[in-house]
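Could you have a look at this structure, given as structure tokens, before my questions?
Note that this complex is displayed minus one protein chain, with the remaining chains in position.
Showing chain A:
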Amino acid sequence: MTIQLENINKHFGNYHALQNISLQIQQGELIALLGPSGSGKTSLLRILAGLESLDDGNILFDQKDMVALSAKERNIGFVFQHYALFNHMSVFDNIAYGLNVRSKKRRPTKEHIKAKVMELLSLVKLEDFAKRYPAQLSGGQRQRVALARALAVEPRVLLLDEPFGALDAKVRKELRRWLRKLHNDYQITSIFVTHDQEEALDVADRIVVMNEGRIEQVGTPVEVYDNPATPFVYDFLGNVNLFKGCLQKGKLVNGDFSLAIPGAEYQDLSATVGYVRPHDMSIDTTPSDSNIAATVTHIHTIGSSIRLEMHRADTNEYLEAELTKNNFELLTILKGDTIYIKPKHLKVFTPEDFSI
């Protein structure tokens, strides 16, 4: 099913929670709504589900207006962060609920419901748990039951509100792979909310980055990661080093260091910021005219990569660099050493970039 959002606005009291949100979602896409808490992503999802009202705007499912319909009539599957399972019902009854509450005319037969529930239980690998109660399941198992329950009504769209937020790191990773696989098998249009950029980059077809009630950027994981449209997206997606300074004749001047910015030759700015990813820093042990001296203050080993924390004496700022174990061993860096760094890619946002 395609989803079209047109100029959605929502206020909570005086707070403008969603500001002119417009978005197109294609049939079968897996979309991540990514943003910090308070960015409006959950409100947007709840408005889509009909669990929250909107002030003005249009929601079209397959070109059909949904605004006047209640959650009950929209035929969506909603998965909650804290599962929201019915604790007084067994796993079987939880999954069968959506079918059991249908009016007599639309309700499948008992045998049909049973077959459907067993099929879903095998899909979520919980065949032996039909008679258990939610309190007897682990967090990951509960969220799988919640997913099976949402899928039982054969929804046209699956909405997931921080579905893995309450789970530990390992289970979270397992479940998001599984969600990806499920989505590949069933091709149901899905939207999930997350504040975890890694999760969004890992799972989604497209990412909608939100901040303070606005959409900052929409794009594939590669697009938003490699070509962030705004400083916020740069900052939010992955670690980033900031070079605060000014732009003079196409050069970013920052402390004792200046670097030519291609494409900004005719720009002069008194205050600007250059953005560099930690893995886009080249590291040397000998000085040259275009690199920056910094002292290594900390060395972390995270699996196969090494993260260096450095202190710049000229601007009194801290920088971060990431390099592979091989490179690190070639350089033989120790804590307290002075090294020389140079940004390989440095992105500067000029005023034209903001005026969209």
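Operating definition for what follows: a residue touches a chain if its C-beta (ideal position, glycine included) is under 8 Å from a C-beta of that chain, and two chains touch if they have at least 3 such contacts; residues count from 1.
Basically, contacts and distances are computed from a predicted model.
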Inset, instruction - For the chain that's not shown, choose its UniProt protein name out of "ATP phosphoribosyltransferase", "Phosphoenolpyruvate-protein phosphotransferase", "D-alanyl carrier protein" or "Sulfate ABC transporter permease subunit CysW". - result: "Sulfate ABC transporter permease subunit CysW"
Legend entry - Touch criterion as defined above, residue of A:125, A:300 or A:325 at the omitted chain: A:125
Inset, instruction - Based on the whole complex, identify which of A:64, A:110, A:177 or A:298 touches the chain you can't see. - result: A:177
Inset, instruction - Out of A:78, A:192 or A:328, point to the residue that touches the absent chain in the complete complex. - result: A:78
Inset, instruction - Determine and list the chain A residues touching the chain excluded from the picture. - result: 49-51, 70-78, 80, 82, 84-88, 97-98, 101-102, 125-129, 132, 136, 146, 149-150, 152-153, 174, 177-178, 181
